[in-house]
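The other protein chains are all here in position, but one chain of the complex has been omitted.
Order as written gives the chain letters A and B; numbering starts at 1 within each chain.
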Amino acid sequence: MMTARNEGLEVRDLRKSFVIGGGLLRRAAATIRAVNGVSFRVAPGESLGLVGESGCGKSTIARSILRLMELDAGSVTFDGIDVRAASRVVLRQLRQRMQIVFQDPYSSLNPRRTVRQALEEPLRVHRRGSSREIAEKAQAAIAEVGLPKDVVDRYPHEFSGGQRQRIGIARALVLDPDLIIADEPVSALDVSVQAQILRLLEGLRARRRLSFLFVSHDLGVVRHFCDRLAVMYLGRIVEEGRTADVLDRPMHPYTRLLRDSSPLPDPGARIALPAFAGEAPSPAAPPPGCPFHPRCDRADPKCREELPAIRSLAENRLGACHHPMTASCEHTAASS
Amino acid sequence: MTTLAPTAATRRARAWDTFSRNRLSWIGLALIALIVLAAIAAPLIAPHDPLEQDIVARLDPPSAEHWLGTDTYGRDVLSRMIYAARISLFVGFVATLIAMTIGATIGILCGYVGGWFDQFMMGLLDVMLAFPTLLLGLMIAAMLGASLHNLIIAIAITEIAPFARIARAPTITLKQLDFVEAARALGFGPVRIMGVHILPNMISDVVVMGSLWMASAIRTEAALSFIGLGVPPPAATWGSMIREGFDNILDTWWLSVFPSLAILATVLALNLLGDALRDAADPKLRAE
Partner (left out) sequence: MDQAVAAKEQVAAADAAVLDIRGLRTEFRIGGQWHAAVRDLSLALRANETLAIVGESGSGKSVTALSALRLLPSAGARIAAGAVMFDGRDLTKLSEAEMSDVRGNAIAMIFQEPMTSLNPTMAIGDQIAEAIVIHRGAAWSSARAQALRLLDEVKIPAAATRLDDYPHQFSGGMRQRVMIAMALACRPQVLLADEPTTALDVTIQAQVLRQLAELKRAYGMAVLFITHNLGVVAQIADRVAVMYAGEIVEAASVADLFARPTHPYTAALLRAMPRVDRDAAGLEPIPGGVPALTAMPTGCFFAPRCPLRQASCTAQHPELLRFPNGHEVRCPVVLAEAAR
């Protein structure tokens, strides 16, 4: 049931570390700080994009919000309810209001269950009506994602990647959630199918007034779908603001690097990378100070020593940088 | 996107294809079918009553009257063998079935729950696995006493740990797949997830090993019966029949040799069938 007044999702100072190489008799080899103090809000009806490259922690956050993984510290509040402290009963209620859509259409559906069974199961488990009502609701969900009625008695292997993704979305919708966490929902799809699914998600968002936490590495997709954008690097948010603003006028050097590295379908706009390339450091051994400084052409001694805190850089813009780029710096030609 | 995962229909087709092309699988299947049919039809095909004693004809070598000879009490060896098949197959099948059910349940629980429970149970199971099957069976049968029920229990206990192992590995793999996470996100409880989402996707791995372990069960049964911890007389099992002829094996060779051949044939058939099933089901073991 959709509440009339929903306070949305708020996460504060999330932290999660993984220990690798440990065991009963062995010392832990390394601690990876996958999520290192992340805070953001997703208002009702809003779509927030969480972007970053591998190892930045975005998938960990997505799963932790739903408590598919437990955090080490921080608070997750949905509609005023503390998710982390929720009892089993409250968690069951919460899980009907927050749902997840996965990346891989080939592993997100149980191969042994028909579409009907996959869609009706959540309704049965949560006792959402009589058998007939449940069956109707499942049919309605199928229609809503643009699939024909006769698919309900088929098995996942009979469908293409795009169709399976639709079924996964239908399954997420069947409990009428308020928030959808989409973990790279179109990354495994072809361009033409990707556009179909994005259009479907847009329609759903408008009709159902859904909020979205949209995790992705693809800036083009995020630009198209998300109102606001948070850029992550090594477990922290380095920049946040309105999507178009952040992508057109990035203030954090990493955001600029990310945007400039995204290839455009325009041979006249070939990427000219700055001379300082390098790779993201291992999350087990982040550099001191600002984690991006080894790859940044604007780094100075302060950057090497002091971790920049996230703060307001401009109106409706947050960032964690000692020397954010302002409009006047934007056109500095990067040497190739 | 590169290759699509094979669909369940394709997997079944390929599995059948592999199975049917393998000549050995047909031999195994035919042989075990023959043995099972013979056991079921024992009253119809046994030439003599297995309990009928004919003291005059005791310890006769194979002849026209008694194709495989007679034993110490003049009972027809062939008839006794056919009836013995019933016991051996019954014990083997039921023991394996019990072990499969209990073992797979433990394995799935360990794989799904993980953590200390898993470590503890695996430790326990490893201890059980450290004992040679026969020794373990012997200890349990000796403790319980010789009877058909106790024999089944003893053999089942020896097979629980292997099945738990077999069930645990795919559970761990499946647990990490998105659709299991989706089930958790949808608020399903662990019992539903294990029973509806995990079990159906790995049951074939477990069942396929059933044939191989049934062969092992029959070998164990024979050994225990040989020692005298099996089904008490006058019922015949292959193992006890071998024991009868053992003391005087050079003179009364037929008492030991024919039951041995019966065990050989059964175990061979189950092994061939089991290998073929396992190869057909496991894509990694097949050559492309």
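FYI, a contact is a pair of C-beta atoms (placed from the backbone, for glycine too) under 8 Å apart; a residue touches a chain by one contact, two chains touch by 3 or more.
Because the structure is a prediction, the values reported are computed rather than measured.
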{"item": "Residue in contact with the excluded chain [from A:Gln93, A:Ser131 or A:Ser160]", "value": "A:Ser160"}
{"item": "Hidden-chain contact residue, picked from the options A:Ser17, A:Ser75, A:Gln117 or A:Gln196", "value": "A:Gln196"}
{"item": "Interface with the undisplayed chain - residues on chain A", "value": "53-54, 160-162, 190-196, 198-199, 217-221, 223-225, 244, 247-248, 257-271, 273, 277, 279-280, 282"}
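The definition used in the following text is that only the chains that are shown with their structure count from here on.
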{"item": "CA centroid of chain A to CA centroid of chain B, Å", "value": "50"}
{"item": "Chain A-touching residues of chain B, taken from the complex the two chains share", "value": "1, 4-5, 7-9, 119, 177-179, 181-188, 192, 196-197, 200-201"}
{"item": "Interfacial residue positions of chain A with respect to chain B in the complex", "value": "24, 63, 66, 68, 91-92, 95-96, 99-100, 102-104, 106-113, 121-122, 125-126, 155, 157-158, 161, 168, 171, 175, 188-190"}
